[in-house]
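For reference, the structure I am asking about is given below.
So, subunit A:
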Amino acid sequence: MINNLSAKNLNVWFGEKHVLKNVDVEFPKNQVTALIGPSGCGKSTLLRSFNRMHDLSPDAKIEGTLTIDDLNLYQKDIPVTDIRKRIGMVFQKANPFPKSIQENIAYGLRINNLSYNQSYIQKALEEAFLWDEVKNDLKMPATRLSGGQQQRLCIARAVALRPEVILMDEPCSALDPVSTLKIEELIHKLKEKYTIVIVTHNMQQAQRVADKTIFMYLGEVKEEGKTYDIFNNPVNEITKNYISGHFG
Partner candidate 1 sequence: HTIKMKGSDTEVNLAVNLAEEFSKENSDFSIAISGGGSGLGITSLLNGQADIANSSRPLTEEEIHLFEGKNIKLKTIVFAEDATAFVVHKDNPLDEIDLKTLAKVLDGNQKTWNEITELNLPINIYGRQSSSGTYSFVRKKLGIAFSQSAKEMTGNAQILEGIKIDKSGIGYVGAGYIAANAGANQGIKVLKIKENNTSESISPLDQQAIRDNKYFFQRPLFQFVPEKSWAKVEPFINFEMASEGRKLIEASGYYVLDK
Partner candidate 2 sequence: MQYKKRIFIDTVAKHTFKLTGYLVLALLGGIFGMLLYNAISFFAEVRPIDFLTDREWNPTANEPIYGILPLIISTSLVSFGAMLIAIPLGIGTAAFISEYASPRLKNILKPLVEMLAAIPSVVIGFLGIVLVGPQIAEFANLPNGLNALNGSILLAIMALPTIITISEDAIHSIPKTYREASYALGASKWQTLLKVTIPAAAPGIIAAVMLGLGRAIGETMTVLMATGNASLFPSDFFDSVKTITATIAIEMGEVPYQTTHYFALFAIAIVLFFMTLIANLIGEYFINRFRKYHAA
């Protein structure tokens, strides 16, 4: 098992609020890792630490070591934009740009000065299982797609940059069951090429898609391990309560 992405002794504060406490996690390469835990426990915060989204909140304070392939993500002299290019992200609510479908994919390539052509866009859409549905409407505003299509477009947009890791923050929570299933299938395919971290509230989903599962509680990692183990033989009492649906 190769560790591609990891955090050591990570602490995050928002203002006075200590949101992540001594978090140590590792996300194995070409696997899907699920982050679960009750609302407010810090799952999103952890995820966003990896692509440095907290840089934008002036009151966020981050301590600890985050690395990708032994490269420190918070090293001074590497541009944050490079990091974000290597570590893509998909959000809870699909957020396509108010541009055409094609433009949505091209945008990331263009701003990163990557040369691209039509076949490149096609490939990204194919990887997200969206090509067949939109190939005749590439110029259509992305906002006209259905929710599920929009989310897959967002995944295509992330994939187009050939990242190493894709972070997904509850990517299916706003979708209907059919779309959810499509995305889960997609995740299965994607892990051949990418390392995937997914936050989910849906225990079934975690079991369906994840190789590894991490359970967080009040800013701490309470338990982690193979998904099967976590859900069938949880060690920690809280984990047991949580996965059986007693709170959260």
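In this section, a contact is a pair of C-beta atoms (placed from the backbone, for glycine too) under 8 Å apart; a residue touches a chain by one contact, two chains touch by 3 or more; residues count from 1.
On the choice of candidates, all candidates are chains of the complex that A comes from, given by their letters.
All of these numbers come straight from a predicted model, not from anything done at the bench.
Colleague: Which of the candidates 1 or 2 touches subunit A in this complex?
Modeller: Among 1 or 2, only candidate 2 touches subunit A here.
Colleague: Which stretch or stretches of subunit A touch candidate 2 in the complex?
Modeller: So the residues of subunit A touching candidate 2 come out as 51, 53, 56, 58, 81-82, 84-85, 88-89, 91, 93, 95-99, 107-108, 111-112, 154, 157-158, 161.
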